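Can you keep this structure in mind? I'll have questions shortly.
Just one protein chain is left out here, and the rest sit where they should.
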Amino acid sequence: MELTLFNILDILGTIAFAISGALAAMDRRLDLFGIFIISFVTAIGGGTLRDTLIGNTPVTWMENTIYIYLIGVVTILAIVFRNKINYLKKSLFLFDTIGLGIFTITGVEIGIRNDLDPIICIALGAMTGTFGGAIRDILCNEIPVIFRKEIYATACLFGGLVFVIMHDLGVNQDIIYLTTSLIVISIRLLVVKYHISLPYFYIS
Amino acid sequence: MELTLFNILDILGTIAFAISGALAAMDRRLDLFGIFIISFVTAIGGGTLRDTLIGNTPVTWMENTIYIYLIGVVTILAIVFRNKINYLKKSLFLFDTIGLGIFTITGVEIGIRNDLDPIICIALGAMTGTFGGAIRDILCNEIPVIFRKEIYATACLFGGLVFVIMHDLGVNQDIIYLTTSLIVISIRLLVVKYHISLPYFYIS
Partner (left out) sequence: MELTLFNILDILGTIAFAISGALAAMDRRLDLFGIFIISFVTAIGGGTLRDTLIGNTPVTWMENTIYIYLIGVVTILAIVFRNKINYLKKSLFLFDTIGLGIFTITGVEIGIRNDLDPIICIALGAMTGTFGGAIRDILCNEIPVIFRKEIYATACLFGGLVFVIMHDLGVNQDIIYLTTSLIVISIRLLVVKYHISLPYFYIS
């Protein structure tokens, strides 16, 4: 595997989600296998859904074994340093947010490489960014983060929109990647800090 | 996209399921994004499962962006007219039933076009008809309609059976479509009206 910026980002996102999965599993007091499985599913969930729906099979982590080894090592490190990682307050939230920002980018990029319509690329970005965390939460019996009162997936959709517009304008790819992942991460942090929420519509 | 009867039905089914999803999400008091996501997943869930399992990728809604725009517009209308739609008692049930009837047809038809065995076509019809509603119910934390005491999916299976028999007899396609969707819808309405249920088998 070449070390392009795309691949480096994909690896960083995988590491971030693997850590968030391992933390969630230890928090739920699952056994060793449970920790590995949640870590793995969180890290590869979004990309697997994306690859399956566009027909990019065997899915990426089956073709590139680096992912499976990487997740294994990261999970072991997360177990060993579990108390240190957790010392940083809200570290699960932090790693989840980093993974979200990065995987949104890789999802949109894969859509563009497959010549899909811009709106589908944005949807792919949101799915790739959120699906792993949603499975993690479902398996850990949490209400998925995606449905809590934070503008979670909306950050992905907005980041994806900026991505396709910049791509259309011919902006340099590295700049697009860095700008849009920072946008997604910033929106999420600001939203949580200032308790911003989307409107509700009740049936009266 | 040509406006064949197949495509018109597929669009009508998509609209019906999108409305049922939006109603369910507003009923559960999800925020704006939650409404869109449930609406979207309900409308494309069945077709996405069908396309993925037979290998028709990228899945239909990724190739044909009309679906994603259509669902967006329908969801906005459902939000604006939420109190009017809901004034019709049991409208969620009604739209769900229409979607069920129509998507059963499109599922069976896609199976036939892919030269699959008649019994597999019937199974594809049932999966396409029921899967979107099942995800909607799971995400909204309801027991999926498919497992409640109404002969829900059984209506799809029966409609699918009539479809493949009529297709084998060489009946005109338009007549098959209309007959079988009406059969599925009628069975479901009658079953609910007269509280018909399937037998149970207990382990003594």
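All chains are identified by letter, namely A and B, in their written order; residue positions are counted from 1 within each chain.
Following the convention adopted for this analysis, contacts are C-beta pairs under 8 Å (C-beta built on N, C-alpha and C of every residue); 3 or more make two chains touch, one makes a residue touch a chain.
Values in this document were obtained by computation on a predicted structure and should not be read as measured data.
Participant: Which of A:L32, A:V73 or A:I203 sits in contact with the chain that's absent?
Facilitator: The one listed residue touching the chain not shown is A:L32.
Participant: For the chain not shown, which residue from B:M1, B:V80, B:I165 or B:L198 touches it across the whole complex?
Facilitator: B:L198
Participant: Could I get the residues of chain B that touch the absent chain, sorted low to high?
Facilitator: 52-55, 114, 116-117, 119-120, 123-124, 146-147, 149, 151-154, 197-204
Participant: Name, in rising order, the residues on chain A that touch the hidden chain in the full complex.
Facilitator: Spelled out for chain A, the touching residues are 23, 26-27, 29-35, 37, 48, 52, 55, 57-59, 61-62, 65, 68-69, 79, 82-83, 86, 139.
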